[in-house]
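Worksheet: the structure to be examined is printed underneath.
Missing here: one protein chain of the complex. Every other protein chain is in place.
Presenting subunit A:
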Amino acid sequence: MRHPWRTSIAALALLALPFLGSGARAGLPEALSETVLPGHAAFTAATAALNEAARADCRPETLRPSWNAAFDAWMGISHLRLGPAETDGRALAIAFWPDPKGSGARTQARLLEAADPALLEPERFAEVSVAARGLFALERLLYDPALASEPACALTRATAADLARMAVELETDWRESFAPLMLSAGAPGNDRFLTEAEARQALFTQLMTGLEFTADQRLGRPLGTFDRPRPERAEARLSGRSQRNVELSLAALERLALALAPDSPRTREGFERARSQAAALDDPRFEGAADPSRRLRIEILQQRLHALRDQLAAEVGGALGVSVGFNAADGD
């Protein structure tokens, strides 16, 4: 299912050129050229390397480093949930988490049981439930003793190939279509972004929603409540990346915020403090959520991120002249 914005792209890409460097859109071109586009290029490269590695040798222990590199690259762009990331449900298929009903593991178990090579052909596999694809599907194959066995090799390869394909499509759409569309905001024929403010607001909304996701999901899910902590719900717990993902997401959000509004001393300081607090947790899987003394440090980091959110709304939002728009995380 393609979005209408794909159709008039070529013309708009040309229109966009004369606008480059215009002060009125301060921040937007920088955010795209310094963070969004390089972030996607890095993700394409990392998933291509993972795919190559899987083809050469699909044993979990040899694949883990390239899988981790791909996940690191994803953390640089995971907060961008608009346009190309929504097409075909790509962001969901690349990183389906949380999965409270365990849909991913169930579907993967069925695929392994079926042992049908036809289901693993690229075209068929692209139709498989988003819960059973992408980085978290690979995490189970590489780290879950229940799945990381020899017969899983074919599924590992199919999943890695599918991930690399999505990364290429995602990057291509951003580079050739969506970034030019944002840069030509307000130009005749651009009915997605009628004004430059709309394009700025779109990226600002991703920034704010990304920060909320890290605070409320990546930290909030394992925290649960004081009486009922849920460390088993931490993101990427199998591979022990829970804390690392928080640190990398904060770094990526900081880059975006400062590209959008470079003159933001409070934002800069707020991110620095949050990152050093996150690094000091020394709790890769957030097991400390269930330990009253260590739990407090995770809670303090969460409060720090909520305060940072207010700072961003004022400083970055103020500089851009926009507020948070509707986003995919609305609803429950």
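Criterion: a residue touches a chain if its C-beta (ideal position, glycine included) is under 8 Å from a C-beta of that chain, and two chains touch if they have at least 3 such contacts; residues count from 1.
By definition in this document, contacts and distances are computed from a predicted model.
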| item | value |
| --- | --- |
| Protein name as given in UniProt for the chain not displayed, "Imelysin", "ATP synthase subunit a", "ABC transporter permease" or "NADH-quinone oxidoreductase subunit D" | "Imelysin" |
| Identified contact with the non-displayed chain, of A:42, A:95, A:130 or A:236 | A:130 |
| Contact residue for the chain not shown (choose from A:38, A:240, A:284 or A:325) | A:325 |
| On subunit A, residues whose C-beta touches the chain left out of the figure | 1, 3, 89, 92-93, 100-103, 127-131, 192, 194, 197-198, 201, 224-225, 228, 232-233, 266, 269-270, 300, 303-304, 306-307, 310-311, 313-315, 317-318, 321-323, 325-332 |
